[in-house]
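And then subunit A:
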Amino acid sequence: MLEKEVCYEATLDLDFLDEIYSLPGGKEIKRCIQCGTCSGSCPQACQMDHAPRKIFSLIRAGFRDEVLRSNTVWLCSSCYSCAVRCPKEIKITDVMYALKRLAIKEGKAKRGKKATILSKNFVGLVNKYGRNHETELMTRYILMAEPFNALSFIPQGMKLLVNGRLPVLPHKIKNLDQLRKIMTKVEELGEI
Partner candidate 1 sequence: MKYTYYPGCSVRATANIYQDSIDAIAPALGVELEELDDWNCCGATAYMSVRELMSFAISARNLALAEKYHRDLVTPCSACYLVLNKTNHYFNDYPEMRKKLGQALEAGGLSYSGNINVRHILDVVINDVGTEKIASLVKKKLKGLKVAPYYGCQIVRPEMGFDDPDDPKSMDILIDALGAETVKYSLKTKCCGASLMGTEEKMALKLCRELLADAERNGAHCIITLCPLCQMNLDIYQSKVNSLFKTKFKIPVIYFTQLIGLAMGVKPEKLGMKRLGVKVSGEMKRIIEGA
Partner candidate 2 sequence: MSFEPKIVGFLCNWCSYTGADLAGTARIKYSPNLRSIRVMCSGRIEPTFILKALYEGADGVLIAGCHPGDCHYQEGNYKALRRHRMLRMILPGFGIEPERVRLEWVAASEGERFATIVDEFTEEIRSLGPLKVRDSLEMVLSEDVILNLDTAMEEGGDANEA
């Protein structure tokens, strides 16, 4: 959308700001004064399509597609540097999460494909055992997301293995049933 010479208001989603605002964590987003503290503090800003500050200006103007398709959210390492420094106390990291979820929901998370796979595998494991099983998580993830690259992960895996830091067997919690009931209820309630 940004390639266009002139942008028409009709092409924008003028409710986008309100949509993000209504999410938990999005409350302060309207107070953004575009100071750029977030971008300056972000360890990943240089790699991003749009550094965090610009993401907020795009949200404000209604560039929904541009925001959801950008790689920005997927490069966020959740370090919260931006969030603690933001002079308006915007929960920037939480907004990034919200955008990730929105992007996945709308099938715009191209860059987030790997993150989605990782997350989904993780979710699957928790459903299965109640806890994460790092060995299985890594194996599954590598095979799904990086099948052609799987060999490159072996040295790190071996290092953990030989040092006795990669348990082969998963641990299953006792009351898995209870956890599943909770999770089923969440499915019922739907996300906020």
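Criterion applied: all candidates are chains of the complex that A comes from, given by their letters.
Everything below uses one rule, namely that a contact is a pair of C-beta atoms (placed from the backbone, for glycine too) under 8 Å apart; a residue touches a chain by one contact, two chains touch by 3 or more; residues count from 1.
It should be emphasised that the depicted structure is a prediction, and the values quoted were computed from it without experimental measurement.
Every option in 1 or 2 belongs to this complex, yet subunit A touches just one of them, candidate 1.
If you check the complex, the residues on subunit A that touch candidate 1 are 24-25, 43-44, 47, 74-75, 77-81, 83-84, 91, 93, 97-98, 100-101, 104, 112, 114-116, 118-120, 122-123, 126, 130-135, 138, 141, 145, 155-156, 159-160, 163-167, 171, 173-175, 178-179, 181-186, 189-192.
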